[in-house]
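Sending over a structure as structure tokens; questions will come in a sec.
Shown here: the complex without one of its protein chains, the others still in place.
Note that the chains are named A and B in the order they appear, and that numbering of residues resets to 1 at the start of each chain.
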Amino acid sequence: MADMQSKTATTESTNRGPIAMQLRDVAVSFHGRTAVRDCSFDVAKNKVTSLIGPSGSGKTTLLRALNRLHDLTPGAKVSGQILLEGVDTYRGDLTVTELRTRVGMVFQRPNPFPTMSIYDNAVSGLRFNGVKKKALLDEAAESSLRSAALWDSVSTRLKVAASNLSGGEQQRLCIARALALDPEVLLMDEPTSALDPIATLRIEELMTSLKSRVTVIIVTHNMQQAARISDDCAFLLMGEDRAGELIEFDTTEKIFNNPIDPRTLDYTLGRFG
Amino acid sequence: MTQVPTDLRKHEEVVAEFGSATTSRTWYFYVLLAAAVLFLLVSIGFVGTIFWSSLPTWLHGGLSLLTGKGWTAPNGPFGGLAMIAGTIETSLIALAIAVLIGLGTSIAIVFYIPRRLRNIVATLVELLAAVPSIVYGLWGLLVLAPWMATTVNPWLNKLPFATTIFGNPGQEFGTSLLLASIVLGIMIIPTFVAISREVIAVVPQDLIEACLSLGATRWQVIREVVLPTAKVGLYGATFLSLARATGETVAVAMVAGGVANMQFHLLYPGTSIASWIALQFGESTSKEVAALMALGVLLMLLNFGLSLISRSLVNRQRKLLATV
Partner (left out) sequence: MIELEQPVEAGHEMRAEIRRISNRTRARRVATSRVMVLLCAVALTLAAVPLALLIYQLLKNGVPVLNKAFFTTVPSTPTLIAPNATGGVSNAIVGSIALNIYASVLAIPVGVFVGIYLAETESKLATTLRTIAQTMAGAPSILMGLFAFSFVVHDLKIGFSALAGSFALAVLMLPVIILSSEIAVRNVPATLREAGLALGAKPHKVSMRVVLPSALTGIVTGAILALSRAVGETAPVLLVIGGGFTNTWGLLNPVSALPLSIFENAKSPWPSQRAQVWGVALVLVAFIFLVSLTARIWASRKQQVRN
């Protein structure tokens, strides 16, 4: 694989440090029709990597391949290699359930489980994984809710239904829910697009502080957000055959200030949506 | 089962804004209104006539219809307790059968059957519903009853606690409350599946994905998220199936044995409210007819009540999901 020329433009000299996940020629197709292809890059540990690009460029499709959500979709095929700490997530020794405890996900619309309380939502991941001891659950609930900067506002009403929270709080609850399992990687699919600006800002602050605990991969259609919070950036674009492909991957600084590919420059300058 | 009208809001918006066939007083409006009024009259007549015809029984016997154990034709006293008991027994057992099998079937259809096969499987279950109840009754009487008498009943009576629940009527009886319960159960499976399938299928996909993303197994997703979210609607399905079971007449009439004695042994023949009306009506005097009409009133109240509960539950479920 080392001699295979990747079509992606990358600066040669960057040393990313410890790597959490590696993508090698990852492509996703549905019933034979390619949705995204040619994705090869390394996700650095404890950093925020953002996937940017106009709609239809396959960012979300790529993200969902990282925790094998496409397994649910009949006709979906993921080719290439996705490595988590060196282990192939599709063909290696890793069961899909274990993979998902190590690679968590937060979705676009906040989706706490409607029939559960705040506490139950926060520890739902642990319960699914067989944890029953109350002491352990309590500790994990407090820890994850603190990490999501939600503890102070909910600690007195943990048994209240989750639907009582505002949109931003619900999303932070979903983040807490994912964090409770102590994943190595946290995938976030446009987590603030359904929220108001203030809630958005708080979650962006959260993401920056979470870096020290988890590796974050975020899909965002908001360029300014990507520029604000991410360390590395992958730019995807829909090609002529309506399949998304990775155009350029580099540090955020380089992507926004001095990209190699002219299409990247066009996008960051807002020349197309 | 009534489907939810799709695109409801948009239709209402257009009608509210621009008007419809019933906004202005045209001949078309009067035709529609006349039909509506006619239907109203028919439904009032439906309820009223049966009530009115049953009056003699209530006036002469008071509430003894509900408490009396014996049904003495031709002049009374008319006691409906055996029918009530039979209805309760057969309906509850049938419900248990239908919910257990029906829930598993719905889950299988929504989550495990590949999309292409789904329509075929769903059509098969709907065909079950299309079989008229007399054919179920016939099958029960001529095929299942002999089988029960020769094979199942003797085996059942060998079980340790058997005689209390089942009784031991010997081999002549294949028709029994148990057989009626089983046939009834088979008949209401499609009713339960039709609603529960719909209720389970509309649980939002992103809740399912969120659950899976936490490392849950497929069964955990169903048990911890899908079923609790659909819970209210599933109760609605249960009540509707119960309503159908209590109203089922002909199949029960053919396989329950048609005997109005108060006993709880399942292998003995028994009866239900609806089947008793059907069986006794033929040769009844006017006093007995009034009593049968009174049983009809009972049946009506029971069925309408269950049906109302079911509909309000299903509506509540719909509103719940609209906010999720």
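The definition used in the following text is that contacts are C-beta pairs under 8 Å (C-beta built on N, C-alpha and C of every residue); 3 or more make two chains touch, one makes a residue touch a chain.
Note that the structure is predicted; figures quoted are calculated from it, not measured.
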| Among the options A:Leu181, A:Val216 or A:Leu246, which residue touches the chain absent from this view? | A:Leu181
| remark: Of B:Ala73, B:Ala96 or B:Leu124, the residue that touches the missing chain is B:Leu124
| note | Where B:Ala85, B:Ile189 or B:Ile208 are the choices, the one touching the absent chain is B:Ile189
| Tell me, which residues in chain B touch the chain that this view leaves out? | 2-3, 5-8, 10-16, 18-24, 26, 28-29, 31-36, 38-40, 42-43, 45-46, 49-50, 52-53, 100-105, 107-109, 111-113, 121, 123-128, 130-139, 141-143, 186, 189, 193, 215, 217-220, 222, 240, 243-244, 246-250, 254, 274, 277-278, 281-282, 289, 292-293, 296, 299-300, 303-304, 307-308, 311
| message | List every residue of chain A that touches the chain not included in the displayed model. | response | 95, 97-98, 101, 126, 129-131, 136, 139-140, 143, 146-147, 149, 151, 181-182, 202, 205-206, 208-209, 212-213
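We adopt the following convention: only the chains that are shown with their structure count from here on.
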| Length of the line joining the C-alpha centres of chain A and chain B, rounded to whole Å | 49
| Of chain A, residues touching chain B in the complex | 67, 69, 72, 74, 97-98, 100-101, 104-105, 107, 109, 111, 113-116, 124-125, 127-129, 163, 174, 177-178, 181
| How about chain B: which of its residues touch chain A in the complex? | 114-115, 204, 206-207, 209-217, 220, 224-225, 228-229, 231, 320, 323-324
